[in-house]
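A single protein chain has been removed from this complex, and every other one stays in its place.
Right after this comes chain A.
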Amino acid sequence: MAMAALRRGGRRFLLSPSLPNSFNTAEMAISSEEFGVFGARSISTQVVRNRMKSVKNIQKITKAMKMVAASKLRAVQNSTENSRGVWQPFTALLGDSRSVDVKKNVIICVTSDKGLCGGINSTSVKVSKAVAKFTSGPEKETKYVILGEKGKVQLVRDSKNNIELTISELQKNPLNYTQVAVLADDIIKNVQFDALRIVFNKFRSVVLFMPTVATILSPEAVEREAEAGGKLGELDSYEIEGGETKSEVLQNLSEFQFSCVLFNAVLENACSELGARMSAMDSSSRNAGEMLDRLTLSYNRTRQASITTELIEIISGASALEG
């Protein structure tokens, strides 16, 4: 009986310093095992082994996800870089009047449908909320149009009364202009606005995304701004070809600008999402590797400890018989 107590005490003494404090779960699992069977001969390493197996599986999954994101990224990055040429002429012509003060603001928050991609969705949502605060005021109205499930989930919590439209499943097929144009058309037809503010993550590199706001004015707002002067005032120096009046041309232009800018925004965000997923998955597989190293170490130490205990028992038993 005393022997058993000694053994248990000895084991506890051997076990506890070998496990680093940061690794609480394994420690707890082992000590609960210790209390499980009274006077068991050897320590069960089953729990640690199972955990090692699951960590290894998780690492495999995250590695695979990283590879998938990397291969998808290449195609999307290409089309994103090509699509930048689509909105640049518009900005050259109409400027980006982000400080414009209008009554009905609609914020288009571009997010992704899937998670596990770092902080890009929360960045989009945070910037959208900041823009909403910035544009709100007496007699003003701010509404949200949300692209993607993740943004919807976050914005429903505190501003669900301001949501006008939600759109998801955009990325089932590879993104193309026709799709985004049909979507832009739906937004124009369903939402009343003076200014649209598109919030998205602009892709710089695989690890760098810039939260960006693009502003698109309604035709009436463009005309008002044009009269006020500034960049838009220079529109009068252009000669309009064909039979259309200026307001018609402006309406066409602003509609087309919206679909083009939205197309670029959706692509940039998809690109940022894949880049963010790549780096997130990279760091999580590295973390899994570190965890696995720590687990292996503690597993081996425990094994060694139980062998040592058994040896001591045998030797002391033998010497007791001799002496």
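By definition in this document, a contact is a pair of C-beta atoms (placed from the backbone, for glycine too) under 8 Å apart; a residue touches a chain by one contact, two chains touch by 3 or more; residues count from 1.
Simple rule for what comes next: contacts and distances are computed from a predicted model.
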{"item": "UniProt protein name of the chain not shown, from \"V-type proton ATPase subunit a\", \"Protein BYPASS-related protein\", \"N-terminal acetyltransferase A, auxiliary subunit\" or \"ATP synthase subunit epsilon, mitochondrial\"", "value": "\"ATP synthase subunit epsilon, mitochondrial\""}
{"item": "Residue, one of A:M52, A:A69, A:V125 or A:L183, that touches the chain absent here", "value": "A:L183"}
{"item": "Omitted-chain contact residue, chosen from A:L94, A:L170, A:V199 or A:A305", "value": "A:L170"}
{"item": "Given A:R84, A:R98, A:K160 or A:R204, the one touching the chain that is not displayed", "value": "A:K160"}
{"item": "Residues belonging to chain A that touch the chain removed from view", "value": "160-161, 163-170, 172-173, 176-179, 181-186, 188-190, 242-246, 248, 251-252, 255-256, 258-259"}
